[in-house]
Every structure is written in structure tokens, then in C-alpha cells.
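Entry: chain A
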Amino acid sequence: MWSFSNIANNLHDWLSTTFNPTWTLIIEMVIAGIAVIGLFAALGLVLVIMERKVSAWMQIRVGPNRVGPKGMLQSLADTLKLLVKEGLTPNGADKLLFNVAPFIAMIVAMLLLAPIAFAKDFQLWDLNIGVLYVSAVSSIMVISILMAGWSSNNKYSLMGAMRSGAQIVSYELSAGLSILAIVVLTGSLRVSDIINSQADGWWIFKGHIPVIIAFVIFIIAVTAETNRAPFDLAEAESELTAGFHTEYSGMKFALFFLAEYVNIFVVCGIGATLFLGGWQPLHFGTGTQFNHIMDYIPSSLWFIGKTFFLIFVIMWFRWTFPRLRIDQLLNLEWKYLLPISMFNLLLVTLMAIMKWHF
Partner candidate 1 sequence: MLNEELKTKITELLPSATFEEGGEWLNINIESKDWLSLAQQLRNDDSLFFNYLFCLTCIDWKTHLTMVYHLSSTKYRHNIVIRSKLDRINPEIETVSHIWRTADFHEREVYEMFGVNFLNHLDLRLLILPDGWEEKNPMRKDFEDPINMIRL
Partner candidate 2 sequence: MVEEIGTTTEGDLIINVGPQHPATHGVLHLVITLNGETIKKVEPHLGFIHRSIEKMCESLTYRQFIYVTSRMDYLSAHINNHACALCVEKGLQIEIPARAQAIRVLMDELTRIASHELWWGAMAMDLGAFTPFFHAFRERETINDIMEETCGARLTMNYIVPGGVMQELHPDFQKRVKEFIVLYKRKIHEYDEMVTGNIIFQNRMKNVGYLSAEDAVSYGCTGPTARGSGVSCDIRKLYPYEVYDKVEFDEILETAGDSFARYMVRIREMQQSIRIIEQLIDNIPDGDFQAKTKAVLKLPKGEFYSRVETARGELGVYIVSEGGTTPYRIKFRSPGFSNLSALDHMARGGKLGDLIAMMGTLDLVIPDIDR
């Protein structure tokens, strides 16, 4: 059965026989770079059309259905439009920061694609602090938001950017503590170790109650981290302030927009990896007929399926709930989620020590 890891291995073998090691490394890095950029673009296109179709389905309407079969090429039309749009820089804006901010957002989003395991043995970089790397690099996003808000020379962009910054920084704590719950159970920060430890069952089943609490908190926290509804007060759809990316138009706005969607993919990917087993198929116990059937489905499909299920849940939130006011939002984090996640961490540690998990 050909799989991503087979292709990667064959390519590596062919390259190392054809070129000397330095060139092999350089060519592999170039290929990886192109693949990541291609993935970034492809994900952006797919997620935009998915959002529009999901929202239409929830609102009893059809969604885009003119461009392409069933509207599937709508994203291409949108991309073309954004490419040819005039990119305006406001009058008093700080030119350097204004132009650099969307690129930082894009770079952060691409960097985050590195430690994610898309299929069995198919990971860009399996570093020994994989999970910590994701948590740390996603914090750099705040810098790009603040840069965008500040350099726009617009008091409302600045206000929106400050609110967004406060929100992201607060919710990182809860997200980090939920991730820690799984790290405690696994004993390692390395992504491949975490996935391998779920070979006999996903953590959400093995770790029962504390892991389910951690999962729920994780989903809430990452919805807030990526500025999605119901926490999107700082974004373009809020009532009064138009958010940190008001003054952007054309390709720079497209970069922010795509970076947000890729961020959602990455955090859902991390959630799927930590809690739902990554590319591991659904196993119950060991060596039964059910497990054999599950094994036939390729691991990349498992990973994509789980991640897109979580993305669907996050999109579902957006079209169901109204938005919270900024003070209610921060209240929720500091007074409710943070104490619960700290207490949950204690529970998980207790569970890990006493081996009360499956």
C-alpha cells in the first residue's frame, strides 16, 4: 500500500544516490519549503469554501453555487479578486511595520506546520520538544497583530489590536495547561511519542474524565486564540471597531485571512494529535476483527478526518453563538477556565501516578 512515508523514503533514497549529501539536504529543504507553501495555499482555499458551505447549510441556504461544480471553485475566484485589488497604505502609517506584519503572520502559520504528523512517519521535523514548540511559536502571532494595529495609524485598529492581544495572551494559559495534561500522561513532549502512546486507544478514551475536561477547555481556548466567534470581538465583524486588519486590502489582507485559517487547521491538528490519536486508527483493545478493518483506512485519512471534524465543530460555534463582550471574555478565562484547568492538571497528575487510566 503506498503511503506518504513510502513516497518520502523512496524520494530520499533516490536523491541520496544521485547527489552528494549536501545537495541532497538542500534539495530536500527546497522540496519541503515548496510543499509547505503549497499546503498553506491549498488549505486556505479549501477552508474558505468549507466555511461558506457549512455556514450556508446551517442557515438553511445553499451557499456559493455558481463558480465551478457546486461552487467549489469559489475560492479561486476570491483569490483572483484579492490579487488584483489595489493595496492601499494609509497616509500616516508606519510603512515598514505595516508591510511586514502580514508576512510575520504567514511565517508563523507556516512554521507551525512543521511538527505536525500528517501520516505515519511523515513529519517535517520531529523535534524532541514538539508540543512546546507549537505553543511557543503561536505566541509570536500576537506580535504581528499588535504591529498591524499600531502601524495602521487608526485609533480603532489599535483598540482592536490591544483587545485581541489581551485575549490571545490570556487564553494561551488555558490552552497550555490542557496540553500539559496530555504531556503528563505521556511523559514526553515529542509528537511522535505522544502518537505512539495512543496505539492501543486514543487518550480521550483512555484518560476518561480529566482528559475530557482538558479537551473541552482546549477547544474553547483555541477558539479564543484564533479570534473566532464567539470570541471575535476584535475582528472585522464586530459592531463598532473594525479590528486590527481594517486598513489592509488586497494581497496583504489575503495573507492575514489565510494565516487565520491555517492557524485553525494547525490548532485542530494539534488537538487531534494530542487527544484523538493523530494518525492512529480507532482501536478498541488489541487484535480484534474491528481493529483489522480500521487498519485498512490509510493513516493520512485518519488524520485529515479528525482534524476536519474539529474544524467543523469550531465553524459550528461561529454560526450558533452570539459574541461575548470583552470584559465577559476575559472574565471567563481568568475566573473560570484557568482555575478549572489548574485543578484538572492536578487530577491528571494523580491519575498518571496511580495508573488509573486505561
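Picked so that all candidates are chains of the complex that A comes from, given by their letters.
Some points to look at:
Convention: contacts are C-beta pairs under 8 Å (C-beta built on N, C-alpha and C of every residue); 3 or more make two chains touch, one makes a residue touch a chain; residues count from 1.
Note that this is a predicted model, so its numbers are computed, not measured.
Interface remark: chain A makes contact in this complex with candidate 2 (options 1 or 2, touch as defined above). Residues of chain A that touch candidate 2 in their complex: 55, 58-61, 155-156, 229-230, 232-233, 237-242, 319-328.
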